[in-house]
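Heads up: the structure comes next, in structure tokens.
Removed: one protein chain of the complex. Kept in place: all other protein chains.
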Amino acid sequence: MSWLLGILALAVLALVAGLILGFAAIRFRVESDPIVEQIDNLLPQTQCGQCGYPGCRPYAEAIANGDEINKCPPGGQATIDKLADLLGREAKPLDAAHGEEDVKKVAVIREDECIGCTKCIQACPVDAILGAARQMHTVIADECTGCDLCVEPCPVDCIDMVAVAVKPERWKWNLDQIPIQDITASSEHSNSEDKQVQTQ
Amino acid sequence: MSFFIASSPHNHQKRTTSRLMQLVLLAMVPGVLAQFYFFGWGIVWQLLIAGFTAVCAESLCLIARERSPLRGLQDYSALVTAALLAVSIPPLAPWWVIVIGTIFAIVVVKHLFGGIGHNIFNPAMAAYVLLLISFPVQMTSWLPPVTLSGESIGWWDSLRLILVQYTSAGYSVDQVRAVATGQLFDAVVMATPLDQIKTDLAQGLTLSESLSKPIFGAFAGHGWLWVNVAYLFGGLMLLQQRIIQWHIPAALLGALAVAAIIGSLAAPDALPGLNIHLFSGGTMLAAFFIATDPVSAATSNRGKLIYAALVGVLIYVIRSFGGYPDAIAFAVLLANLCVPVIDQYTRPTAYGQAGGQR
């Protein structure tokens, strides 16, 4: 008899606890972005396809469905760490099969060589190339994600990926990277290597 | 010849960690001298053994952690830990007591937690607790003050007692203690004044009966009063040199004093008063040298006040109602545990975060 009572008591307890938990789940529900949105927010949005998916969102969906998190070279280790943190998975090193982490780049069209074929315009995932058929094309540098996708289709090979120059106001205080000059050498006014900037 | 690139500020106060620690060691000198005067050569040997062990343990840890031992030793923090532990244990405790304690403090409490600055517990106090619960006999075998027993043990016999537990004449520590205490108390186990009160109260004596025993002077424990005064003096030196801020000693002593006054008003015959609490145990050492360890204490001024008051109250509670006569180590460790919470809730309001008004 007593064991029956025990089971009954436990069952009632479980029921009550379940009800409380269920109520709490509805009452105190925290609205959060769906997991795909959260993953997509962490990806760099270069839309480069180096992960093997046609853009960042498809890769986010793939990750949500269990794909590896280390296939994004533009995001690099920082993105992998964040994804690992979000998903509670192990942070792996970047999968070299998909490329390596590189400095930020931007596409530049050598405009006098452009034949106006519009192939790069079709390739650009973020519509950052301006131009029309048989007209010269140019890259809107601010919108370019550096994804590299326009380089391949160009029939005349006139697109360069140029490393983005760091401006003083976006310098990251890497004091150790400042080249140390010799005092004796610096007294000469030599600027021969400096590039001529455009005058108006 | 080349230019030197450096980050601002280019100016520095040049009061380095090593300097701070050296000054702390210096400020301990009066207290150590007082202990030497009242308890003999033991303290000197203990300090030497502890110091040597600490330097070795620190070096080995640093080498194991692939850091430069020379640079690591320069901060003197290991020596401070060793000194604090050495002055806390009975002067004639066997050598392995202090060695085990020091190694535990340096290796486990300090380096296993990440080295200097990362330990959550005060190393000396954690080691003290380890020793106290592991070797209760050795850790409570204090001799009566030399000035009281008249039995002074020479430097050679002290060293022999510590190393091989026998004097050159063949007496053991217990025998020496028996001789020293026998002249006074009919072979009653001799302890610290606080221990004495605890034992007496447990045996049904009243407080005043206990305080009339010779181990107590007119004001506080014989000898211990002067040890405490000496540490108070050293502590005031630290304050004057701005090595420590006033917050921790003031809050600790204040809280202990308030608790003692309330206690002795409530039960004058069962709870010892202010004078005993402040000047008979390790109170001054705790207030100025132990609780002020910056690594394991709270950081903000408000946090320090709360932290130190907690230590003070815990000391009183454990001394009065707990099983141990003195309670510095337990109180400090318990308060160490509370530091993250205290820090979390005593964060100062940053500039401009208070809605534009003060």
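Letters are used for the chains, namely A and B, taken in the order the chains are written, and counting of residues starts over at 1 for each.
Going forward, a residue touches a chain if its C-beta (ideal position, glycine included) is under 8 Å from a C-beta of that chain, and two chains touch if they have at least 3 such contacts.
One rule holds in what follows: contacts and distances are computed from a predicted model.
One subunit of the complex is not drawn; among "FAD-binding protein", "Carbon-phosphorus lyase complex subunit PhnI", "Ion-translocating oxidoreductase complex subunit C" or "Heme exporter protein B", its UniProt record names it "Ion-translocating oxidoreductase complex subunit C". Only one of B:Glu58, B:Asp75 or B:Asp157 touches the chain withheld from this view, namely B:Asp75. Touching the chain that is not shown, out of B:Thr17, B:Gln165 or B:Asn275: B:Thr17 (per the contact rule at the top).
Although one chain is not displayed, its contacts with subunit B can still be listed: residues 1-17, 19-20, 71, 75, 77, 115-118, 245, 294-295, 297, 299-301, 304, 347-358.
Residues of subunit A in contact with the chain left out of this view: 40, 43-47, 55-57, 113, 115, 117, 125-128, 143, 145, 155-158, 166-168, 170-175, 178-181, 183, 186-187, 189, 191, 194-197, 199-200.
Everything that follows uses one rule, which is that only the chains that are shown with their structure count from here on.
With centres set at the average Cα position, the gap from subunit A to subunit B is 55 Å.
Interface of subunit A with subunit B (complex): residues 173, 175-176, 178, 180-184. Touching subunit A in their complex are the following residues of subunit B: 1-3, 5-7.
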